[in-house]
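What follows is one structure encoded as structure tokens, with my remarks underneath.
One protein chain is absent from this view; the other protein chains keep their places.
Read from first to last, the chains carry the letters A, B and C; within each, the first residue is number 1.
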Amino acid sequence: MTKRVAIIGVGTTGFRATTPDVSYRELTYEAATKAYLDAGVEPKQIDAFVATSEDFLEGYSIADEYSPDQLGAVLKPIYTVSGDFLQSLASAQMMILSGVANIAVAQGMSKASNMLTLSDMVTFAMDPIYNRPLGESPHAVAGMEMARFLYETGTTREQCAQVVVKNKRNALTNPLAGHGVALNMDYVLNSEIVSSPLAQLDISPHSDGAVVVVLAEENTAKVFSKKPIWIRGIGWCSDTPGLETRNWGQAVYAQMAGDMAYKMAGIRNPRKEINFAEINDEFSYKELQHLEALRLFKKGEAGLVTEMGGTEISGEFPVNPSGGCLGVGNLFDLNGGHTVLEVVLQLRGEAGKNQLSNITTGLAQSWRGVPTTTGAVVILSN
Amino acid sequence: MRRVAIVGAGLTKFYRNTLETPKELAYEATKMALDSCEMRLSDIDSVVMGTAPDAFDGIHMKGEYLSDGAGAFRKPYMRNFVGGGTGVFAPIHGWFHVASGMFDTCLVVCEEKMSSAYPHPAGAFLTIFDHTTEQPLFPTLIWIFAIEMNRFMTTHGYRKEDIARVAVKNKKNAMDHPSAQLPAEITVEDVLNSEVMAWPVNRLDISPTSDGAACLILAAEHVARRITEKPIWLDGVGWCLDSAYWCTRDLYYPDYLEVAARQAYKMAGIKEPSKEIHIAEPYDPFTYKELHHIEGLMLAPRGKSVQMLVDGVFNRDGNLPCSPSGGLLGVGNPIAAAGLMKVIELYQQLKGEAGKRQVPGNPSCGVANAWGDLMQVGTVVVLRK
Amino acid sequence: MEITEKDVLRTTTKLSANDILDGKVLSVKWTPNLKYAWDNGPAIGRYLAELKNGNVIAKKCNSCNRVMIPPRMFCELCWRPSDEWTFVHDTGTVNTWVVSHVDWKAGRLDIAGGIRPYTPAVIEIDGASKGMGILHLLDEVDPWKIFRGMKVKAVWKPAEERTGSITDIKYFKPIE
Partner (left out) sequence: MALIERHQKTTEVSYWEGQIPMSYIYTVGRGGEKFFNQMKEGKITGAKCSACNLIYVPPRIYCEKCFARLEDSYLDVSPKGKVHTFTVCHEKFDGSRKEESSIVAVIRLDGTDGGLVHYLGEVKPEEIVIGMPVEAVFKGAADRKGDLFDIQYFRPLSK
């Protein structure tokens, strides 16, 4: 990879359970205003834009129509990736590497609070012929995956509960987070079982918010930014979508996306060469499952290390210092935007109270949620 | 910037209703593309899925559901979506994958199964309008096309009977297309006498709703030369969206298409499009829209496209054949797969493998475009031999 | 190699709508419950509130001097926060229009049976900047007498029936 690409600006509205005083237009406009200010660019200088959206999570049957105005992309090259924010980031990077753009922008947004029938919408993603007719909640898919993961790795429900305790507490000292709370393991273990062994507090509540990230080609990045954050590796992968033939215990998509990113970044021993990670934890067990899939911990080890505090902010390998989905809120296709944002802030030393010390390389990972087997990974360095 | 070529293509038959599931449609097109250049799935590094509203196939996050049918099992796989423009944007998204150096090959798959929407897919177009300021008026897509056609006609003084010739031309061309859903020998009178949908649009002015899938295989230059001795180069890409406030635009001219076309022509080193382009596949969901796009692609001066149509310039044997495939009006309109069908037509014409549809004069440079959203998206690709 | 008739025919199986409805092939039905409550935000919120009061409000951008309707908190062309609110008229000019014989579900209207076709139009609102139009319906006019540039005026619902919606204006009719 001859050319390198850096993140020179980030902007967000922060993440709250509801954002009743602004429409989706103003929400993205704020994130974009902050990102362009942070990067020191005007919309006129931006060569191309990538928006992230899924129709039914915005309430339009073509949500892409409503993306250019709030980014200042009217009559400019912009398109929509119906996927995770990290896939949009990868698209923006590919545009720069192709020479079509020097400065590119990736955007994502969540207005989950405006979706009155969110569970119906996720159900609507299930296979209409073999799975949806059962009329079961999407959380049954997560429950079955959690059961198999615990069975195959010996991880315990208590270890999953510890993830919730850690992330929700981290969120209390993250001003961007919307769902921080101080609780102990019993709260989680005694919360109502939704679909065994998944309890209510194992599930991330959703949040609204927007993130805009400004990328630039190497030389441009050095001109615009004093602290460019380099994209050293990026990977994304989709495993079989079928419930009947998939691997229920392991997150194969995360392993393959991670391997792609590690290869690009020239990383041979992720656990040593990466200092911290923002990992998808839409459900508590997913943090542990993803950590093991990303070869950061051996099979069954992630739960043990978490129990002993190894993944705390003060631990040997901090995971989700921002609070993750459990603490910040599930943002659906913006989840990747939140993880990238937090890794950039940490690497720039702007993570406030949760700031980690002497770090150079961070990993951001995302998963598209039930019932998908699609995930992406990006590795950033300062 | 690495040069990227099309090395294989596949296309299903288009029908109003099909038995196949969306996955099976995607498989049939992708399998045909792989077989067309004797490639195996293991030769493919990345997959790009272009498919339009989930509201047609009736599956949220439709890209995920389609992934195994599109050959994306345990591969980097991404879905792009720019409304109706997706069919021509998908190869552009694929082009990034290869030109960036991230991948040597990319499978570009487009699919649409509109017949899952019951009773009629048109209902999905209610919710493309602004949910607060426009939907309460219960608009439909045909309104916005008719509104644009009216503006186009009243600005240039075009007559319905002239514009109707596009349907006559395209449906006749489609007689020679194996995938065609509505090939027909019709006359201008047939078009003018067909049921009024929303004046000035009659039934034969509109392309049908369809189920169908299409697939292209892109490869970097060094790989393409090993696969085929007739690679067709994707030398120009351009895309652009205008503001969502479509009522603030003078709809007589597609500015968004001109911006996209300039980007693609600049990249392909084309100074005089009307002279250097030998063949075109302008997006034709409606009769007038082909002319609207011919002007936006700068292949005809504004206000002059009807005269050139009447003079036969755009016929298969004319100076600038437009929609030799038969277009959306003749072959069918499974939205994303329709746009890719037009790119595949250029690919086959430039390779000289379009069979009965082959235009004379051995064309070496072609342009295709797609349109979408609220009169808002221009996506353009320039292909060269 | 050329894609031939033989290659293509095997790919899909043609059905008629009745094959599915009569159960000649197996199928599964589903009607999703997709409900939303979109936050209006300050701009659309005020727009709807003023419609309820029988007014049409717009917002200015002092950089490009556009008077924008529907109002918006930022000018999408200059990409800066928009400026003062300004009331505009409930009269305008037909920019372009349609005589529609179909409804949003592609159902045909019984025109022969005396049902009036829908006549939606893009109406440039007086007081907003040139070319700044909104979509609305025309009525109390012969569909075939509508012309580009026709002057029209809004017909409002009675005050007590207005709810703060674009349909508080029933339609626009020609100004004699």
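Quick notes on this one:
The rule is simple: contacts are C-beta pairs under 8 Å (C-beta built on N, C-alpha and C of every residue); 3 or more make two chains touch, one makes a residue touch a chain.
Because the structure is a prediction, the values reported are computed rather than measured.
Taking every chain of the complex into account, the omitted one touches A, B, C.
Here the missing chain is touched by one residue of C:A49, C:A159 or C:I175, and it is C:A49.
Touching the chain that is not shown, out of A:Q45, A:T156, A:S191 or A:T240: A:T240 (per the contact rule at the top). Not every partner is drawn; the one left out touches chain C at residues 13, 15, 20-21, 25-40, 42, 44-45, 48-49, 73-74, 81-83, 164. Listed by residue number, the positions of chain A touching the unshown chain are 13, 20-22, 26, 29-30, 33-34, 56, 59, 61, 114, 116-120, 123, 128-131, 133-140, 143-145, 147-148, 151, 192-198, 240, 242-245, 248. Within chain B, the residues in touch with the undisplayed chain are 18-21, 23-24, 27, 30-31, 34, 40-42, 55, 58, 68-69, 71, 73, 115-118, 123-124, 126-127, 131-132, 135.
In this text, only the chains that are shown with their structure count from here on.
Interchain contacts join each chain to each other chain, per the touch definition above. Using mean Cα coordinates as chain centres, the one most removed from chain B is A. Mean C-alpha positions place chain B and chain C at a centre distance of 26 Å. For chain C, residues that reach two or more other chains under the stated contact definition are 30, 32, 36, 38, 40, 44, 76-77.
Of all residues in chain B, those that touch two or more other chains are 58, 60, 125-126, 131, 243, 245. Of all residues in chain B, those touching chain C in their complex are 9-20, 25, 28-29, 32, 36, 58, 60, 115, 118-120, 122-123, 125-126, 129, 131-134, 136-140, 142-143, 146-148, 150-151, 154, 178-179, 195-199, 201, 211-212, 243, 245, 247-251, 344, 348, 353-355. Across the complex, chain B is touched by residues 1-5, 7-17, 19-20, 25, 29-30, 32, 36, 38, 40, 44, 47-48, 68, 70, 76-77, 95-106, 108, 118, 120-122, 131-137, 143, 148, 165-167 of chain C.
Interface residues of chain A, counted against chain B in their complex, comprise 1-2, 54-56, 59-62, 64-69, 73-83, 87, 90-91, 93-100, 121-122, 124-125, 127-129, 235-242, 252-253, 256, 260, 368, 371-374.
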